[in-house]
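With one protein chain removed, the remaining protein chains of the complex are shown where they sit.
Chains here go by letter, A and B, matching the order in which they are written, and residues are numbered from 1 within each.
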Amino acid sequence: MNTMVTGAASFLGRFEGLRERLPGGRTPWVAKLRAEAAESFRAQGLPGRRIEAWHYTDLGVLAQLGFTEALTLADEAPALPPTRAAHRAVFVDGRFAPALSLLPPGAAPLSEALEATEGRLGALAQNLPIVALNTMLFEDGLVLDVPAGVDAGEMELLSFATHAGRAIAFHPRHLIRLGEGAKLTLIDTSLGEAEATYLHNPVYEIAVAEGATLSHIRIQREGRAGFQLSTVLATVQAGGTYDNFTLNAGGRLVRNEIHVALQGPKAACHMNGAQLVAEGQHADTTTFLDHAAPDCPSRQTYKTVLAGRSRGVFQGKILVRQAAQRTDGYQMNQALLLSDDAEINAKPQLEIYADDVKCSHGATVGALDEAQLFYLRARGIPASIARAMLVEAFLTEAIEGVTNPLAQEALSEAISGWWQKEAV
Amino acid sequence: MPAVAETIETVQSAQEGGYKFGFETKIEMEFAPKGLNEDIVRFISAKKGEPEWLLEWRLKAYAMWLKMEEPDWAAVSYPKFDYQDAYYYAAPKNKVVPKSLDEVDPELLRTYEKLGIPLREQERLQGIAVDAVFDSVSVATSYKERLGKEGIIFCSISEAVHTHPELVKQYLGSVVPQGDNYFACLNSAVFTDGSFVYIPKGVRCPMELSTYFRINAQNTGQFERTLIVAEAGSHVSYLEGCTAPQRDENQMHAAVVELVAMDDATIKYSTVQNWYPGDAEGKGGIYNFVTKRGACRGARSKISWTQVETGSAITWKYPSCILQGDDSVGEFYSVAITNNRQQADTGTKMWHIGKNTRSTIVSKGISAGHGQNTYRGLVKISPKATGARNFTQCDSLLIGDQCGAHTVPYIENRCASAKIEHEATTSRIAEDQLFYCRARGLNQEEAVGLIVNGFCREVLKELPMEFAVEAQKLLAISLEGSVG
Partner (left out) sequence: MLKIENLTAEIDGKEILKGITLEVPAGEVHAIMGPNGSGKSTLSYVLSGREGYEITGGTATFNGIDLLAMEPEERAAAGVFLAFQYPVELPGVGNANFLRTALNAIRRARGEVEVDAMQFLKLSRAKIKALQMSEDMLKRNVNVGFSGGEKKRNEVLQMAMLEPKLAILDETDSGLDIDALKVVADGVNAMRGPEFSALVITHYQRLLDHITPDRVHVLMGGRIVKTGGPELALELEAEGYAKVAA
């Protein structure tokens, strides 16, 4: 038996043992959903490198760890960053922490609101093994509705992993829905204690209605022994906008997978991100942008900085369906290698079935520009600061799309924190 | 007159349009029994009077092939090819091996003349040495004598097995090993002929070398094997053209081309592939599954692939360069057109191993009708390839709203000092461009032809002069009926 199957077997074993006790275990539609997910996960297993979409990210190491559920009391207050927004949903080891949270109207933990999500939970799920794993084992998550016409301002979503002394896994499921013309900025941070070994496997199902705007800023700073496999599944209707910025700056192995479908005319999507990868880390950003309606613009800019012995992956596919005439799609991914031991694998991809389109992608890989470095040093700036300036400049293009001041603040903190720790 | 030019004239005079090389040559053929098994492999080897080592080599490949699965990762779909329902050996029946062109069946010579490949040297004006492969066997190699004076060997590979066994043994399979992939493995077991070129140290080949491939017989596969070795400081330019008659069945073409360039050697390999593409409904056509790879073994060596792919029902080919020598250079220039129901999945691999190696990839894909066109390429930089550089430009042009254009580049870099740049765009012919041309008196098709040629310019300029003009015309013909 190979490790891939072992990895799957351990999760399937947990499911068999827990199925009755998982939230909704006795609710027929939930039980059915979970059973189907288990079947799909059993059939697919943890994806191996022979699967095209997982060619560059090897889950072998994860498969060898046997994960169990957390036994944490969710309200054990870990050291959380200061509150930035008016509302906050905090999850500790995947479970909602009411005492640490302040939910806005229209929000509830999934563990409480589950019964009411029939037809909604799983609606956007595709037959992806990691999503199936989540559906099989989810315990909690955020259910958030922003009613039509409401500007909900900013809200924080925070996940914190504690050091349990053994490997734990949690699979939060977040359901976010914006009604017509609604607005929300969601600052979504993942943190974990340094020594904690855990798997954080969140799945987001996001529906953005006509003319609504969701700005989703994800700051991934998992602990250095933590794993994150996240999947964002978003649909955007006519004139709506979904913006996703993801900073990948923590964890041992992280995969940030984003699927966005532009389903109505003039729906828009901006996906940007920065990956800061240091010694011993593996960071993967995989995007899939589905242009299914005409006149939709999409923009993607991803930057990866690699230090030490590390590996970065960017895969980005733009699909333009036959109906999606006058699509305007652009994608750029760039990698900066600061070390001889770093590795970058990139696979941008265009799949186009409509003729009246403007689509392009670009990719560059390189080291710091020696001429630029010399110019800065010739002006008296020490090499270490000069490098930091050039790295910051390299990231600018990806980061400047984040305009919300709270989000900017959170982001610049995370980036300077990384640089101070990992600077070379 | 070059092959393509002749073709174009034939085509333009043809009433029904469509494929222009669709005639069949009535000639007495000798076939091996249908199907594939060890005996067929032995039969082929025996027919060619091959030495024992080559038979063993073939049998080893055949054993490997039996254990392999047909790859399914390319963006092409086709009904499973029945490997037992094809002939693996077909040769014009000729009691004696022709020693000169005078002994070649006149019908065969006429076929090549029809294709625009005059094998009789006295008829040739442009000074291109030609090796013509008819179904499975090489029928004639011209200009042999003149090349021989320079020490250049240019002959069919079957002949080389007998005349230069040490060279064939040394290099055959050294770039594309038998088990490399499904189709190359099949080829290794059953290849019937192909060209062999050896350019000695320091020699600049005085003329373009050319091979012309033609599949004539029904239900045959063509499995040719080409091997080009360029010794230190040598230089060669090689042209390859392909046609096949019009048939309802799909025919298999699984060729292998291996190039070896030593220190400071340059090999330029140009292809105009115009196999029968099938009819407008996708019936018939050649399955073109080709493995082409060059090894830049020596320092400062250079291998340059240029291809114009207009034919075949399915194209599956990735001419690649292994850049082993320091400062070696790999280039890939490609135009691929898919019209009607054609599918192409083509691109390149540039594997940077030596220091300061450089590669350039320029790919132009044109999709029309229901055609599906995929660029698939890999740029791989090994940790020791310091200072490696790659530039890739992939552009796709869509004509009509029933076709597809896809770009799948893979970048794998493990060297901090490498610099890689990749750009890809997709667009269509702008209405205002068309209108502008038409306002100047061009009709719709001429306008499209003009714009498409402009789109392909960067690639076409890499073709040797003799080919470039004709390739341009071929592009326009391939797109006939795609507009308006």
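Keep in mind that, in the parts below, contacts are C-beta pairs under 8 Å (C-beta built on N, C-alpha and C of every residue); 3 or more make two chains touch, one makes a residue touch a chain.
As the structure is a computational prediction, the values presented were derived from the model and not from experiment.
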item: Left-out chain, listing which of the shown chains it touches; value: A
item: Touch with the omitted chain, as defined above, among A:A113, A:I381 or A:L406; value: A:I381
item: Among A:E36, A:D328, A:D356 or A:E397, residue touching the chain not depicted; value: A:E397
item: Residue numbers in subunit A that touch the chain omitted from display; value: 369-372, 374-383, 385-386, 389-390, 392-397
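Methods note: only the chains that are shown with their structure count from here on.
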item: Geometric centre distance via CA averages, subunit B-subunit A, whole Å; value: 44
item: Subunit B residues touching subunit A - in the complex, by the definition given at the top; value: 73, 383, 396, 398-428
item: Subunit A - residues contacting subunit B, complex; value: 52, 322, 325, 335, 337-340, 342-367
